Structures are given as C-alpha cells and as structure tokens.
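Only one protein chain is missing from this complex, and each of the others stays in its spot.
We call the chains A, B and C, going by the order they appear; numbering starts again at 1 in every chain.
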Amino acid sequence: MRLLESRMITTDSIKTAATKIAQLMEESADELNAADGLLGDGDLGITMVRGFREIIEVRDSLPDDVGMALFQCAKAFTKSSGSSYGTLLATGLMSVAKKKKGQQEIQVEEISALLDDALDAMKQRGKAELGDKTVLDVIAASSQAAKDQSDGSSVLKAINDAVTSTIDEFRSRQSKIGRARIFSEKSIGLDDPGMLAFRKMLEALS
Amino acid sequence: MRLLESRMITTDSIKTAATKIAQLMEESADELNAADGLLGDGDLGITMVRGFREIIEVRDSLPDDVGMALFQCAKAFTKSSGSSYGTLLATGLMSVAKKKKGQQEIQVEEISALLDDALDAMKQRGKAELGDKTVLDVIAASSQAAKDQSDGSSVLKAINDAVTSTIDEFRSRQSKIGRARIFSEKSIGLDDPGMLAFRKMLEALS
Amino acid sequence: MKKILNDPYQYVDEMLAGLCSAHPELYRQAGEAGRVIARSEKIKNGKVGIVSGGGSGHLPIFTGYVGQGLLDACAIGDVFASPSVDQMADAMREANGGAGVLRLYGNYGGDVMNFDMAGEMLEMEDVESSTVLLADDVASASKQEREKRRGVAGMVYAFKIAGAAAEEMNNLNEVTRIAQNAADACHSVGAALTPCTVPQAGKPTFEISDDEMEMGMGIHGEPGVWRGKIKKADEIANEMIDMLLADMDLTSSSRVSVLVNSLGATPPEELYILYRIVKSRMEEVGAEIVMPLVGRYATSMEMTGVSFTFCELDSELEKLLKAPADCAFWKVG
Partner (left out) sequence: MKKILNDPYQYVDEMLAGLCSAHPELYRQAGEAGRVIARSEKIKNGKVGIVSGGGSGHLPIFTGYVGQGLLDACAIGDVFASPSVDQMADAMREANGGAGVLRLYGNYGGDVMNFDMAGEMLEMEDVESSTVLLADDVASASKQEREKRRGVAGMVYAFKIAGAAAEEMNNLNEVTRIAQNAADACHSVGAALTPCTVPQAGKPTFEISDDEMEMGMGIHGEPGVWRGKIKKADEIANEMIDMLLADMDLTSSSRVSVLVNSLGATPPEELYILYRIVKSRMEEVGAEIVMPLVGRYATSMEMTGVSFTFCELDSELEKLLKAPADCAFWKVG
C-alpha cells in the first residue's frame, strides 16, 4: 500500500487510498446504515458511499499539490449529502489542505499535528467536545498514537489499535451530541457509528 | 281533545295540539334520534324537540286567523335546525297557511284537500316522489283516509290507522331519498324515521 | 383524526367567534344565532349580493370566502349539516343591497330545500333572488344526470367569478348568468385516504384500512367509484384526470384553470407531486393552464385526500377569475 508504506503521503497515495476506501464503503454501506439506524437516521452508509463516489469522480484530475488535492476531495465530499459526518470529514480535510497548500508531500512525522488541526476545525464546526462519543474521540486517539511515529506501516497500525481501543472504551458511555443525543440512554452499549466509519476507512488502507 | 273532537280546527285547537305534541316530542327524542341514526345522522329527535320548542315560544301570541297562526308555526319551526324534516314540515304548514289565510277555522271536510296541498308543496321542495319511502307516503295515505270524513275523532282514527299500515307496508321497501338513499340496501326492514315522527305527532293528539 | 376542541357542540360557534376576532376587518358575525358571517362592511347600495351556505368543516369553504370580490354573506350549519332556513334568510338579508341576491352553493338536498324556502321568505320581504347550484363532482352521477351531481371544490371558482361579476356592478340577471356559466365550467373529482371526525359524532365518518384509498369519494365520505389499495401518486393523478377529461371537450385552444386541492391533511408537498401530472396531461391535450391553484381550498377538516377541479374558461370567465379578491384564505391581485 503506497499511502503509508513509505515515509510520506503524495497525491498519488491519496488517489490509491481513495480508490480502496471507496470500494470498501460500497461493501460496507448496509453495515454502516444499520449502525446509524440504531441511534440516528440510518444514512451514514449512504453518506460514505456517495461521498467517496464524488471523490472518485475527481480522482484522476487531482493536482500534485497535495494540499490542493485534499481541498478537491473535501469539496467533492460535500457535494452529495447533507449529513453531519460528511461535512465534518470535509471540514477536517479542508483544514489539512490549508496547511499543506503548495506542497507535494506530507511527512509521516506531520500526521499527528495535522490530525490535531483537523480535530480543532471539526470541534469548531460541530460544537462538540472530546468525550461526547463522536468521531472526534477516535481522531484524538489517532493523533496521540501517531505521535513519534516515523514509519508508514507502523503509524497505520498504531492508529488502528488506538481507534479500536477507543471504540471499546466508549461503548458503555453515553452519546452527547448529534441525533444520538436524543436517545442518549439508548446509546449505552452501542458503538458510535461515526467511529465505526472512521475505522472502516483505516481498514481499507491496511 | 279540542282539535278534532269537534268539526273544525281553530287557533285554539292549534295551541292545544302544539302543547301536546311538544310534550310527547320531549319524551320521544331519544327514540326518534335512534331511528334516524340507523340510516341517517341521528338528529330527527332533536329536530322535533327544538322545532316544537320554538312553536311553544310563539304559541301564546298566535293570531285568531288560522292561516296566519299556521304561518307563524311554520316560521318558528324553521328557526332551530337545518334538518330536512323540519324544512319539509314547515313547507307543508306554509302551504296550508297560504290557503287558509284570512279565515278563522278549518272544517274537517277540508283536511284531505289541505293535506294534498301540503303534499304537493313538500314534493316540490324535496324533489321526492311518492313511493320513495319518506314522510310523503304517510301524508298521502292520511289524505286518502281523511276523504269523506266529517267528524273530528273519526278522521283522526282513520288517519292513524292509515299511517300505521303505510309504515308496515313500506318496511320491506328501499329508501330512495335523503341520507338514507346512500344506505339504500340497509334501509330494507327498517322504518323510515320521518314516517315514525309523523305518527308520533298523531299519537299526541289521540 | 385527533381533534383539538372543547365541547363538540360548541365547535362551530367557537370557530366563528375566533374567525371574527382574528379578522375583524374582514368578517362580521350576524344573524340571530351568530350563524351568519358577513363582510365587515355593509353591502354597497345597488350591488348584487352573493350568499352561500352549507355545513361547517370545509374551511375555507364556505365562510372563509366571504370577502371583497367573493361572497357577501354566508349561512353556516353544524359540521356537515345544513344551516337552518332562518340562518339562510338572515344571510340573504345581509347580502341585500337592493339589487337582488344570488344564492350560490352546493347541490345537497337539505341545503337546496332550506335555501329555496329562505328565498321564498325573502320574496315576501320583496327581495329578488336567484339560485345557481354547484354540481361539479363527476364521480357522483353521469354526465347525462349532471344536475344530480354533488357540489364540491368547483365552488371556489364559482364564488370567485360570480363575486367579481357582482363587484363590477352587473345586475342580478347578469351575475346569475355568469355564475351559472362558471358552475357549468367546473368538473371535479376527489380521492380520499382517510376519513375525518365530526365533533358531535365523535367517530370517523367512515372506515377504511391502512393501505386503502377510495376514488371518487364525496367530501362527507359519500361512496365513490372504487375502493382498493393505495396507488402511486402518478396513477391516482392520471385516473382522476381521465375522468375529468372524459367529461369535458378540451381542445388545443382551450384555456383551463386547474385546482389541485387537499382535503385537509394531505400536505402541499404531495399536491405539487400530483400537479406535475396535471401539467403534463394538459400539455398533451394542448390546453393552456391559467392561474393554477394548488393548496387547501375546499376541505373536510383533517381528511387525507385530494381533489382536482378543471374549470374551462372563456374570456369573460378568465377576466373575472383574475380580478382582485381578498379574504383571510385567498388573495388575488
């Protein structure tokens, strides 16, 4: 896998990653819809499928400027749906894009800081806090896990492990944001669908 | 009973009759509502009660002109309700009123012809025919029975008998007019509520 | 079919009180029992008066359409019941500006009897009057027996057109002729998915299962043409349009106003879905749609369902349809 095997991320690795994630999302749509359906409106699978289809549309024309490439992806993702998750992901991508504009690569060492940037932007966008049992919590864990890593495959494994243990850790807690908030009690014992979708994306890259 | 014991009807006999009918209607409201409810909107008892209450309101000021007295009764009856039966009865009364305007008495011998007048007016008002299983059929029978009668109590008995046998005769037939028409099939075996209300009025006079 | 009410027997009187207190600049309660709604201002001298009347539960029909360029007064019965003769006579008195009164209402036995009788009473008071009946529901009788048809949403057009004709100070003969033309121009059909509840009865007007609809049903739940599984919107629209077109002789030079009307609960979203088909079928015929109306113009409280009315216009009717009108439920111009 070219994305993180080596020590840097380029537009080429973004193209490959997008292709793999898009494929796994098509296969996982029902699973994610079902997870979202337990607490929300059951559209998370559709959101992911449509979002990545839009990215695939622009894939071949992504520029070498890795910042601009991510910016195009973010814009593509917002096209399809009005769901929170799509907008949040796009917000995260956009913040990274701004940081990396004009450059052709992202170093593995930068990942943790970039995830922190994304996290800040997403917090501001969604007005949620860490601990609310949302995708933010797995991104925070990812940033932590990526710290001091310098190798592509080890950083991916570290993030993967961190995400899985965060999901396990949050299972027994209550959701405090989004649609799930209305059914706050019901959310105990259930995984946050946004966290699951994040892990799915990592899974496609492993 | 002063109405038909003697050989003529005066405003005085109208007053007495109205009082008696009004009283029986109060007692029979539920019965008539129920009969109407089987095929229609179940308001016939209310219609009769309210209509005669209005007549009682004007009773003491009814003029000696028997035509004008009947006219006042007709007008009073239309005040209370919008139901078909009230309007039809008022129509019949009005046509008799017009004929007798300026006179102080109705002879028993005139009853049959006056009923025919009422019948014609009611046919025109309601656009129904004889045989449609409505109050018209008992009025036609009453007119027939009153023919060649010249004594107050015998004419009442003749009418009463004719009405009862008409009700019996029509029981197995279908309603062809009014709300009951919609449930035409269902009307077989049931008495027409308008016929029953007519007999109730006669009953009060017997 | 849940309702928000107090004493069911006060439903109509409370409704009228609320209507008049919300819009005192438009409506005035009149008549001995308050069961007449008249325009807030007295009728202009020499203007033909237009009255209507019928049961409650159909807002904006009938009461709501009292207003400038529309009705002058209206007699209101209990829910789905005829007003009394007296109330109708009072409405006619309110609408009497010395130039005669047109009685314009739906073809229902009780209403006809009572309005005829009210007309006779007013005749004794030297008020000239005429009658035009709406009998636009094509599902209620064949074209040959048109005069037996029920009056439904076509009333909206008749009120609007006759109201404008009276506002232009035409005489009673003219207003009557024009109103009759408007009534004759209207062809309607409805389909119901749920009943509604008459407050005093306290139970639904009819029963129908969760997956069924009834085509051609009347606005009080009178039997229709068929009852069966709910069809798709486009099928329902096409079937209703077929019935209406079969009853009319539209050509590529026809001009038609169409009313896509909710019976109450059906939301405008669904009316617009249906409107697509009306529009495309009219394009097929080549007829021109003029001033389409989409909304709740003639209802049965919280009944779910729709009706279509096609009103074929000549130049006189079209001009009057587009003339200004103003009431709490409908403003034109």
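What we mean here is this: contacts are C-beta pairs under 8 Å (C-beta built on N, C-alpha and C of every residue); 3 or more make two chains touch, one makes a residue touch a chain.
Just so you know, these numbers come straight off a predicted model, no measurement behind them.
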* Specify the shown partners of the omitted chain in the complete complex. => A, C
* Structure fact -> Among listed residues C:I236, C:V256, C:A287 or C:L317, the absent chain is touched only by C:I236
* Structure fact -> Given C:M15, C:A30 or C:L70, the residue that touches the chain left out of view is C:M15
* **Of A:G45, A:G67, A:G126 or A:P193, the residue in touch with the unshown chain** => A:G126
* Which of these, C:E147, C:D210 or C:D249, touches the one chain of the complex that we don't see? -> C:D210
* Structure fact -> Out of C:D126, C:D249 or C:E269, only one touches the absent chain, namely C:E269
* **On subunit A, residues whose C-beta touches the chain left out of the figure** => 41, 43, 75, 78-84, 86-88, 90-91, 94, 125-127, 177-178, 182
* Residues of subunit C (touch criterion as defined above) contacting the omitted chain -> 2-6, 11, 14-19, 21-23, 56-57, 59-60, 64, 193-194, 210, 213, 230, 232-234, 236, 260, 264-276, 279, 292, 294-296, 299, 301-302, 304, 306, 328-329, 331
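As a convention for this text, only the chains that are shown with their structure count from here on.
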* **Pairwise touch network: line, ring, star, complete, or other** => other
* Asked: Taking each chain's centre as its mean C-alpha position, how far apart are subunit A and subunit C in Å?
  -> 58
* If you average the CA atoms of subunit A and of subunit B, how far apart do the two points sit, in angstrom? -> 84
* Asked: Just how far, in Å, is the C-alpha centre of subunit C from the one of subunit B?
  -> 34
* Asked: When you check subunit C against every other chain, which residues touch at least two of them?
  -> none
